[in-house]
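All remarks here apply to the structure that follows.
Complex shown without one protein chain; remaining protein chains in place.
Then we have chain A:
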């Protein structure tokens, strides 16, 4: 999955993949979900957006993916290889793990042998080898999410969008998946835009934390995160980590009038 076409620059070089300028979103019923959002995601970056529920975080992803067009502002997406991991695993219950992971390639008309191999690799990457023949109903929440992650990995995405993917999982599973996600990010060289309402998850995962306030959603603060990659799980217990979490939480509360 690391095979990138030659024209794609490696993740270490900078280069913009997603750029929002003064983006606003007003729904037909008059609700303003976002206003004046400026946000850039470059190659090699993992940007996390934290904010209270209902602040338009998910709308941001929907705009980035093209599911919903913004009502105002400039949205620039410089890649067609976009992975999107939903809040729910959205697996098709009648397909087993293998064929769920193959789905996107199948929809894109990739020949059977090739998509089978790609899916196999992705399943290995998320640690689900041996579960290929399992149906979603027999999987735990964490394993469903891994399957969903593997499914997006088959697209070999340059930009990976995550909409609170681990929100419904227990703390232990969530932390483990965080570790694995950051490992994938380091190895696979995609850029990430991750939505969450967990401050520690945001700080742990990202190279940049963006804090949003609610109604209408706008960006109130941005914090670079400079812990080395791949992250040592132990940094969660350091003073620097706690301090940064404190700052982010503070900004969240400030923005939440």
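By definition in this document, contacts are C-beta pairs under 8 Å (C-beta built on N, C-alpha and C of every residue); 3 or more make two chains touch, one makes a residue touch a chain; residues count from 1.
As a convention for this text, contacts and distances are computed from a predicted model.
Chemist: Out of "Carbon-monoxide dehydrogenase large subunit", "ABC transporter permease", "Nucleotidyltransferase/DNA polymerase involved in DNA repair" or "Acetyl-CoA acetyltransferase", flag the one the UniProt entry gives for the chain missing from this complex.
Modeler: "ABC transporter permease"
Chemist: Considering the whole complex, which of A:54, A:127 or A:224 touches the chain not shown?
Modeler: A:127
Chemist: Which of A:84, A:162 or A:241 touches the chain that is not shown?
Modeler: Touches the omitted chain: A:84.
Chemist: Touching the absent chain: which residues on chain A qualify?
Modeler: Residues in contact with the chain left out: 65-67, 82, 84, 86-88, 90, 92-94, 103-104, 106-108, 126-128, 130-131, 135-140, 142-143, 146, 180.
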